[in-house]
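Removed from the display is one protein chain of the complex; every other protein chain stays in position.
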């Protein structure tokens, strides 16, 4: 079987693995206080144009989300997110487990609009029972979203403006950030995120690292004592330098964007093959996730050789599914899949 | 101003207050271990036909809900509830603050259907990512609902059947239980609740007591060590006998149902006045809450003398509002309000 | 049996009960927004010389403690308290249940010293692993303490000074505050507490009310959004005015101190009886709790007619126990008990 079901089927990019091997027997202090983490922090600050940002390294995305949200909110506050957001659907209630409600709003192609946030906030403060309701304290976005879509710079500027005027933190989950930054049509940079958000993270797990996410905090309110909370929630890696070493390998040069572009281009190639065969998509996107809507017979046929992930039942004979590419996807595997899509017989496509 | 905005504007029914005064200087043990609580428990067990039920007394509804839900669920479990449910909307995230997600489903007139619960459960267990999602562990209903509607016995039987087959606890919030039991058309009894639910509570705060809710637990799994959790969550009243004394006054005879019937009848009278004037209702109900949809001008006019509570904007010139009656509502006040509704001039009614 | 085991065996002082009865059928808004609560707040602000303090009413002490501590601390912070402190021993882990460690220090007669707090804080910040340890964020005292002892004004001044210099909140649990204020030798006033603490509460449950504690918050950081958290933790009473009415009755005149003095004097009388008979005490105190150390035979003898509470085994034939007086204790009952103590035969006293 060839796996297209997600973007974490393999280990790490070779240059990341080499960096780990090269530094393996050096002795350093633990918990992220070593020189590799320090250098990686510096590189990230530069890439973000944010010389005073705090940078913390965590092992995974759920951990990053629950730690940031838990650290930022007071007990009566909740976090606004799209209904399809990872924190609302696929983290087994991690946010609620640290005490906070996810205030889920209907998204459009996985995205929230600034106007929705503003309306929610205004409705809250003007409700006569406002103290009986969870107070919105943060907006959670992901870029790309769960559906692979991207915010435009203008949309993020508006969202940041609304958040500031309403006293809400703005936090962006960048589990697939590279695939977003490298995508056709993207006009958002790491500097934009650092300028507009209070915190965001640069995903490593799905982007060439063995594991790891680099959290960038620009708001001083969120910086205070963050390492205590990192430790408490189980997110402080003993051999923290493993994270520093990996992010250095990814970000010191251009590797992060190169491998993201590789995945995005292969995803476009795949999209094109589905499109040519006349299949519609659940959502239009240009990152590494492809969401075609396929008839059951086509799914069965492709499923004999390729692993994809199930998304949503559309009608009695069609489902939306997800095909992911990644830094590790081999062009040959995509070409082969494209050929097989092209060769699906009419009986299966109808 | 005359208050119709809620059902807790006054203190306690006189017979309740007299019982408190009569027993005031007696010495008893604390924390609900006194003879009054014991007798009240016995009366409730009899009324419920549930001789082995555990009965605990709590001061308020939010406390009861967060304590039961927190005691019943394991960390990864959530509670299914209608979107309009009190725990989802008006308890400032009390359930999330004890670590659990409210899994909100669209209700119909405030009610959940057994089929919705069954579908949700089946979708959960068949999802390939089920462990990444909150596991449903309980169904929360209220009877009457937030919108004053009632479940039929048949609906509750079905719900209980589904809950049992899916391994879900069934818990019913009876903050206004008496108004439900006394309502025209209700076919559910306390015994039915005790037989069908794992736990439910008999509301006192809105039903003639100064404060207090009587929680009935029939499922042995929920009984174990409940008093520890009651204490931990701040719900164990030092002078627990105050609750026992009040519930005895309400339930030993027929007072609870009498005063509920009083309120329901006055609510029907009020409904009739709105109906005759041609006003529609947000929802059809027969308990003590009335939800007419009124034009702004009528609201302004009535608001000069009567306090109601705001429910929902319907269109650019109409809102649904809530008028509540209670055990304490004076018939004269209702008559007067009915007259004023009847006398609203055409300019205000249109 | 005559109960001396605690100070909440009876209902409420008659003047409190009368106030409840007198206002019973008035209509007011709920949740503490009524005129009685407003007047009670004003009276308390005046008594505290703290015109800008926020005052909230809660039903019980565990609730007050968990709500204040939960509202004040960030996730990685804990609360310093004496090992014997109520929150450390007798609240079923209510503080931990809202996520915070009780950092228990050995007390002296139930009291913490400012120097202990300072040392703990300095040790924390100078530990190389400080981020791996719970950060102290608050000091919890009670006045009187669990052992009935009192802080001197000088001790509280020092504690407040240390807390401010270390960035710790100072919170005082005043479940028995009146019995402290009225005690022989006490030199602390409500104004002192309001000036020195960030928050403290004036106990009602053990001091003549049916139930209720009045929380005084002077630190603006703790004021913000407190009512949300009050609601979330189940501590916002629907008919909030019941608390306002009771505290008005207790505090508008001198009732609170009068009834406290009554209890303290009876406790002194009891102490004298034990002392004359040659019994030592677990701790020297002048409030309403008496902790004699008695031989088993004497305990058995007295236990035939009087209920006391068990405190601590001292050696193979002696235990420390607690006798409490209260606003409700009848002088005759104390006289009788004193006579019986005096009449204990030598065989029982040895």
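Per-chain residue numbering starts at 1, and chain names A, B and C are given in the order in which the chains are listed.
The definition used in the following text is that contacts are C-beta pairs under 8 Å (C-beta built on N, C-alpha and C of every residue); 3 or more make two chains touch, one makes a residue touch a chain.
What you see is a predicted model; the values in this text were computed from it and never measured.
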Problem - Residue of C:97, C:139, C:250 or C:267 touching the missing chain in the full complex - result: C:97
Problem - Contact partner of the left-out chain, one of B:9, B:63, B:116 or B:135 - result: B:135
Practice task
For the chain that got dropped from the picture, name the residues of chain A it touches.
Solution key: 1-3, 6, 8-12, 14, 17, 20-21, 23-30, 59-63, 66-67, 91-94, 97-98, 205-206, 210-211, 228-229, 231-239, 242, 328
Fill in the blank from the handout: chain B residues touching the chain left out here are 31, 70-71, 74-76, 98-99, 131-132, 135, 225, 227-229, 231-232, 236
Handout entry: Absent chain, residues of chain C that touch it
Key = 75-76, 78, 89-93, 96-97, 99-102, 128-129, 131-135, 309-310
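Note that only the chains that are shown with their structure count from here on.
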Completion exercise
Comparing each chain's Cα average against the average over all protein Cα atoms, the nearest is chain B
Exercise for the section: Return the distance between the CA-based centres of chain B and chain C, expressed in whole Å. Expected result: 34
Problem - For chain C, residues contacting two or more additional chains - result: 98, 228-229, 231-232, 236
